[in-house]
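A protein chain is absent from this complex, but the other protein chains hold their places.
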Amino acid sequence: GEPKQGGILRMYHRDSPGNASIHEGATYSLNVPFMPVFNNLVIYKQDEAQNTMENIVPELAKSWAWVNDNKTLTFRLRQGVKWHDGKPLTSADVKCTFDMLMGKSQQKFRQNPRKSWYDQVNDISTNGDLEVSFNLKRPQPSLLALLASGYTPVYPCHVSPGDMRTHPIGTGPFKFVEFKANESIKLTRNTDYWRKGRPYLDGIEFTIIPNRSTAILAFVAGKFDMTFPTEVSIPLLKDVKSQAPNAICEVEPNNVATNIIVNSSAPPFDNIDIRKAMALSLDRKAFISIMFEGQGDVGGTMLPPPNGLWGMPKEMLETIPGYGPDINANREEAKKLMQKAGYGPDKHLAVKVSTRNIPVYRDPAVILIDQLKSIYIDGELDVVETANWFPKIARKDYMLGLNLTGNAVDDPDQSFYENYSCGSERNYTNYCNKEIEKLFDVQSQETDIAKRKKLVWDIDKKLQEDVARPIIFHARTGTCWQPYVKGVTVMTNSSYNGYRYEDLWMDK
Amino acid sequence: MADTSDLVLDVKNLKTVFFTNSGLFKAVDDVSFTVSRGETLAIVGESGCGKSVTALSLMRLVPDPPGRIVGGTVTLEDTDLLALSEAEMRKIRGDRISMIFQEPMTSLNPVMRIGDQIVEAVRLHRNLSSREAQNIAVEMLRLVRIPEPVRRAREYPHQLSGGMRQRAMIAMALACRPALLIADEPTTALDVTIQAQILALILDLQKELGTGLVLITHDLGVVAQTAQRVIVMYAGRKVEEASVEALFAAPKHPYTRGLMASIPAVPASGVAAPERLNEISGTVPSLVRLPKGCAFAPRCTLAIKRCEAEYPPLTDWGGGHLAACWRAAEVAEVA
Amino acid sequence: MTERLLEVTDLKKHYPVRAGVLRRQVGTVHSVDGVSFSLGAGETLGLVGESGCGKSTVARSVLRLIEPTSGQIRLDGEDITHLSKTALRRHRRSMQIVFQDPFASLNPRMIAGDIVGEPLAVHGLASGKALEARVAKLFEQVGLRPDQMRNFPHQFSGGQRQRICIARALALGPRLIVCDEPVSALDVSIQAQVINLLIDLQKQHGFSYLFIAHDLAVVAHISHRVAVMYLGRIVEIADKDELFRNPRHPYTQALLASVPIANPLAKKLAPLVDGDVPSPVNPPPGCAFHTRCRFAMERCRIERPVLMDAGDGHQVACLLNDGTGQSQ
Amino acid sequence: MAAIDFDVELRRAGAHATGGWRRVLFLAQRHVLGAAGLVIMIAFVLTAIFADFIARYDPLSVDSAHALLRPSLAHWMGTDSFGRDVFSRIIHGARISLAVGIGSTALGGSIGVIVGLTSGYLSGWVDLVFQRVSDILQALPLLVLALIMTAALGPSLPNVILAIAIPLIPTVSRVTRANTLALREQPFVEAAKSIGMSEVRIALCHVLPNTLAPLIVLATAQLGSTILTEASLSFLGLGIPEPYPSWGRMLSESSAEYVRTAPWLVIFPGIAISLAVFGANLFGDALRDILDPRQRG
Partner (left out) sequence: MFAYLVRRLFLMLVTLFGISVVIFFLLRIVPGNIVDILFAAAGYVDPADKANLEKELGIDQPLIVQYWHWISGFLRGDFGYSYVSEKPALQEILPRIPITARLAGLALLFSASIGIPLGVISAVKQGTRLDYALRVVSLSGLSLPSFWLGLLILTASVAMFGQIPIFNPNPATWLEAFATYAVPAAAVGFRSAALTMRITRSSMLEVLRQDYIRTARAKGASDAAVNYKHALKNAILPVITVIGIEAAFLIGGLIVTETVFNIPGVARFLVEAIRWRDYPIVQNLVMLIAVVVVSANFIVDMLYAVFDPRIRYTD
C-alpha cells in the first residue's frame, strides 16, 4: 500500500551505547539509534540491500565531482538545510567535521577511531557556504564509499564534541529527545526536515534491553515493532518464527569477520610453520555449522560474494592452505609442520587463546581450541574482561586471540589499511609487510573496478597465506520486524549504514 | 483416705508414652490416685521419674508429638477429662483445673503485662468486661500478697523478682477458683526463705478456697511439711502411696527408704544425722531401657531373683499404705 | 587447724551496671562487698546464702578466675591477689574448683580420660603411658572404672559426671578445692554418693574445701565451719554445731526456720521473713537485711554492722544485743 | 484413646536402633527429607569425584556433526550447539560446583573462624575493628561485592571462588564470635582456665571444637548458595568461564537462546542446579535439627 504517516517505531536496543556521538564510537550500538539524527554528504541508498559505489546517492550534498586528476572531491551542498536547533547548515560545518576527524581542529574528539580513513586527505576547502572540497594526496576513489557510510555524518560546527556526546544535534529526519543510559533512547520526527514528506514515522523509541531472552520475548509478545538490527541469532530466529509466525525475519551477513589474531612477535607463533599448521587445522565449516547452523560464509579478509563485493571467488579461496575441502588432508599436513617444529603426539604445544568475555567471541574460541587439539596444540581459554582486552592486546600479552572485526564499509581501503597496514592502531598483530602495503596503495588508486578486484583478491590471498590474522568465517545474523512495519531494508554487506529510517512506515 | 463423695480428682491407670529419637518409653505407667476437696496430695520422686508428665496428662497438655496419653481415665468432678473434645477441655482448663509450673522465670509471657495475663485467664472463662477482669486481676495480685498490685499489674515479667513471678503465676492459676490446683515443683527454683513464703501462701489459699492440691516435688522436707498423702514415683510408676505420717514413719518400699536415709538433716532439726550418708548405689535408669522386672531392682540391696523377672504389683500393706515391692514386709527389718 | 591455708581479707567484687538506654554506668553490682574469712588445712568451710548473694563470685575470686575489685587473697601466706598469669599457673596446682553443673563443666567433645588428664598434660607433669596410668588411678579414686576413660561425658550419668569433675580437680594434687554447689544439680539419691566421696577424699588427702551450697542440710553435713552470706557480705560465721544450735543473726534464723524438715511431726513451716532479697545494685544502706528483718531498729537503717565475735569464734554482724545478734 | 501395640511402636520409634547402621537407618526414617538431602549430596559428591568414569564423552570435545541432538540412548541428555554431550558436561559440572562450593566455603569459613575466634577472645579494640569490618562487608550486598571482585580479578575459577568466599567471612565470623563469647562463659572453659591452661590453647582445644556444629550447618547451606551465586554471576556474565562446564553458565546461556528450540539444554542444567541446592538445603536443615540439642528427644 501507500506509505502512511504516523506512529512511533518501538525497538529494543541490545545495550547502552557509551555516548551519542557517532564519530566517537566504533560500534553499531551507536549507529543504529543515532544515524536517524544526522545526514551525510552522500549515503548508500537506504532501500538497496547491497552497498555499492553505484548505490551512493546525494544527501546533504546535492551533487559531487572528482576533479584535479581525481585528487579533489568537490560537493555542492543542498540549500536551506537547517540543524535541529534552527541554525543553517553551511560548508563550514562540513569542514569542521572533517577537520576534527583528521585531528586538525582546536576542538578534539575524546576518541577518534576512524581517523585513518582520512589519511589521504590533505585538507578540506570551502568555497562559499555551499561548496566544499576534499583535497587528496593521491587519488582514492573509495573515499566516496567511506563518506557514504553511516559512520560519516556531518556535525554542526557550533556544538561542542562534548555536547554531541550527550545531546546530538543533526540535520537528519529525527531529532534527538533524550537518552537515558541503560534505559531508553527517544527520537522524534524532525518536522523541519529538508526532504518533504519525510520521515513517515512520528518518532523512534529504543528500549535498552541487554538481556537477549527478555528482549526476544518482548518482541514476540508484541512490545516492539522491530528487533535490534542483526541481533537475532540463528537459534533465536527459529524461536521467533515458531512463536510469532507472522514476524518477518531476514538473515544476512553483517560483514563482521571472526578471526584469529596471532602474536607473531613471540614464540611459538613467530615460527611460520606453526602459524601455517594452525591455519591448516581450521575446519571452517564446523565453526559455521555450530555458530550459525550452517548459515555463514567462508572467506578471506573481504566479505565473500555474492553479498560481498570484493571477496575471492570460491575456486581461488580453496587454493589457500587451510581452505581446501579435505580437512583431514590439511590436518595431516599441519601435523607434519608441527613435527617439523618439534612437536608431536608426545610433546604437545601449550598455548593460551585469549578472547573477550562475550559469547560471540568465546564460543568460536572454544571451537578453535577443540580443533587445535587435532594438531598437538593444547589450547587454554583465557577470558578477558572488555576493559582489559585492548590494553592486553596492545601489550602483546597474548599468543592467540580470538577477535571480531566489523567492516563498516565493504571496501578494501577500509579493511586493509585499518587492519593490516604497518602502524595502524587497529592492526593488533603488528603485521607489517611493506610489499603488500605498496599493493594496498595500488589497489586504492585503481579506478577500474575489475582490475581493482583482481588486485584485492591477490592481496587477500597473500594475507591469508601469511597467517597474519586468519579469518575463520563471516557471520550472518537475523533481523525481525512485525509485518506492519514497511520499508525495512537489511543491508547485506554492512551492518553500519542502513539506519536513516526516513522511509520506514507502519501499516497500522 | 477421704470420703469418696468429696473426691475432686480420680485418676485411674494413667499411661503416657513418648516417642523420641532415642526410642519409645512410658513416662507414666499405670498410675492411679485420688484427691479430695481441700486435700494435698504430694507426688515425690527423682528427676525424670514422670511427675511433670503425670501433671501435664491431667491437664491434657502433654506435648503431642512426641508424647501421647494412651490409657486410663482422669475424672475431675464427674467429668472424664480424657474423653472430652479439645474444645470442651479448653473450657475446663484454667477454670476447674489449673496449674503452676516449675520455672517462674520462663512461665510468664515476656512480652505481655502481668495484669493482662491474668485478665486473659479470667476472661477466657468468665463473661466479664475488660475492666471487671482487670479489677479481678488486681484483686488476685493482692490476694497473693504482691505489694502495690495496681502498679505491678502494669509491669512486664522481667521487672518482677522470681518470688513475685511465682506469686503472679499462682494468682493466675487461682483466678477462676479451680477445683483442683496442680503445683509442679512451685518452689524448686526459689530460695528457702522465699520457698517457705510461697508454700505457706499456697496452703493458705488452698484452705481458703477448698481447692484440691496436687503438689509435685522432689524434696521430702516439703512433702513432710505440706501434704496429707504422698505418692512416690520411680521410673514412671507409682511405687508407694501412703499418708504422710505412715510414709515417714515406716516406708515400705526400699527406694523410699533409701531416699529418706540419703538426705542429710539439719543439725538443729532434732533428727539425728548419720556420720556417713546412706547411698543408693547406681543411677536412675533410663526410661527407654527399663529392666524387665522391678525398675529399682538393679540398685536395690534387697533385690532377689524374682525382682528381676517380675514387676511387683501395688499391694495394700494395711491402712491404705500401698507399695510395689515383693519384699515390702521385710524392708523395715532388713534395712 | 592452726595453719591458715587460705586467707581472704575484705574481698570486694563490683560489676558496673550499664543499665538503662544510656549504656552509661548507672550503678554498681556489689556482688561481693567486703568478705573476709580464713580456711585451715583439712578444714571445710561451708558458705550458704540465697541466690545472687555472691557465693560464686567469692569462689571465682579466690581462684582468680575473675579479678577481685579489692581485697587480698593469701594462699599459704603468699599474697596471690596480684600475681601475673604465669606466676599464677604455679599456684593453680594447689587450688581447684568443682562447679555446680557437671555436664556443662565437661567439654562434650572430649573423652573422660582426656578431660581428667588435661591438667597433668598442661602442666607437663605426665605424658603417654604415665599419664594414662595416673588418670586410671584418679578414676579409681573417685569410684569410676578405668575402662570408662574412653567414654564421652554424655555417656555418663549426672553423678558420674560430677565424679569426673572431681577427678580432674584432684589431678594436680591440690590442697584446696572450691566446690561451687557441687551437688545442687544432682538427684537426691546421687547427691549422697558425691557428698560421701568428698568426705572420704578429705579424710584420705587432707584437702580443705570451700563448700558452697544453698541447701543448709548439705552444708551442715559436710562442713566444719559455716558462713552465711547475705547480699555480698558474710553475716554470720561459726562452727557448724554452734551455728545451727545457736544462730544469732536474724537472717540465719529465718533461713533455718525456712528449711522444710523431712518429718511430718516436726514443727510446721513458719516463714520468718517477708519479701524478697533486695537487688545487689545499690543495696540498702545500713544493715542490708533490715528491709526484711523482724527486729529491725532505726539504727539498722543507718549503721552497717561489722562481724563481731560473740564468743567461741562465733562471729556475727548484727546490731542487736551489742552486736552479738539475737540469741535464741 | 487408641490402643498401642508396643512392639510395633517400639520398632517404629527405633528402640532397637542403638548402634551403627541401625541408628543411621533410624535417623533416616525420622528425617526423611534430610535423608533425601543426604542422598542427593552423596550422589553429587560421588558424581564429582568419579566424573571421569561416569561421563561417557569428553565434556569439552566439540563435534559439529552432532550438534543439538535430542536426548537419546547415545546422548542421554542430548547435545549442545557445540555437539558436546550434555550429560557428560553436567557430570563434570558437578566437579566445578563442588570445587566452588568447597573452595569458597573452606576459604571464607577458615578466615571467618580465625577472625571470629580472635575477635571473641580478644575483645577490646581488635574485636571492635573486626566487628566494624564485618559490618562493612555485610552492608555491601553479596552479589555486588562478588561482581566487583570478579570484575577486579577477572573471571576465572579461583577468582570466582575468592569472590564468593569473601562475603562469607562476616557471617562465619559473627557466628563464631557469638559462640566463642557464649562458650567462654561455660563452666568447662572456666575449668580449663582453673587448671592453668593458656588462653590460646583454650580457644583452640575447647572453644573451637564446640563451635563447629553450627558452622557445619552453615557450610552445608553455603554449598547450596555458592552454586546459586555462581549461577547469578554467570547470568551477569561474570561466572566461571569456558571451558569449565559450569552449570550456572550452561543454564544462563542456553536459557537465552534455546528455551524452546532445544529445551534439554535448559532443563538438565536447571535440574542439576536446583537439585544440588535443594539437596544441600534439605540436608543442612536436617543436620541443624539433629545437631540442635534442644530438639533432641
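Order as written gives the chain letters A, B, C and D; numbering starts at 1 within each chain.
Here is the rule we go by: contacts are C-beta pairs under 8 Å (C-beta built on N, C-alpha and C of every residue); 3 or more make two chains touch, one makes a residue touch a chain.
None of the values given here were measured: they were computed from a predicted structure.
Of the listed positions B:Val28, B:Cys49, B:Leu76 or B:Ala121, the one in contact with the omitted chain in the full complex is B:Ala121.
Touch with the chain omitted from the figure is made, among B:Gly94, B:Gly115, B:Pro186 or B:Gly236, by B:Gly94. From the options D:Leu147, D:Ala182, D:Ile216 or D:Ile290, the residue with contact to the unseen chain in the full assembly is D:Leu147. Touching the missing chain, out of A:Gln120, A:Thr171, A:Ser184 or A:Asn330, is residue A:Ser184. Checked against the full complex, the one of A:Thr72, A:Ser105, A:Asn135 or A:Gln243 touching the unshown chain is A:Gln243. Hidden from this view is one chain, which touches subunit B at 56, 59, 61, 65, 90-95, 98-99, 101, 103, 106-112, 117, 120-121, 124-125, 156, 158, 169, 172-173. In the full complex, the hidden chain is touched by subunit D at residues 32-33, 132-133, 135-136, 138-144, 147-149, 151-152, 154, 224, 228, 231-232, 235-236, 248, 251-252, 255, 259-260, 270, 273-275, 277-278, 281-282, 285, 294.
By the touch rule set out above, subunit A reaches the unshown chain at residues 16, 18-19, 24-27, 108, 110-113, 162, 165-166, 179-184, 207, 209-211, 213-215, 217-218, 220-223, 243, 385-391, 394, 425-426.
By definition in this document, only the chains that are shown with their structure count from here on.
Any chain touching subunit B that also touches subunit D appears here: C. Central chain (C-alpha centroid nearest the global protein C-alpha centroid): D. Centre-to-centre separation between subunit B and subunit C, using Cα means, comes to 31 Å. With touch defined as above, subunit D holds no residue shared between interfaces to two or more other chains. Interface residues of subunit B facing subunit C in the complex, by the touch rule stated above, are 46-47, 161-164, 191-197, 199-200, 218-226, 244-245, 248, 258-260, 262-271, 273, 276-281, 283-284.
Put simply, subunit D touches subunit C in their complex at residues 186-188, 190-197, 201, 206, 209-210. On the subunit A side of its complex with subunit D, the touching residues are 211-213, 233, 235-236, 238-239, 242-243, 283, 285-287, 289-290, 293, 357-359, 362-363, 365-367, 369-371, 381, 383-385, 388.
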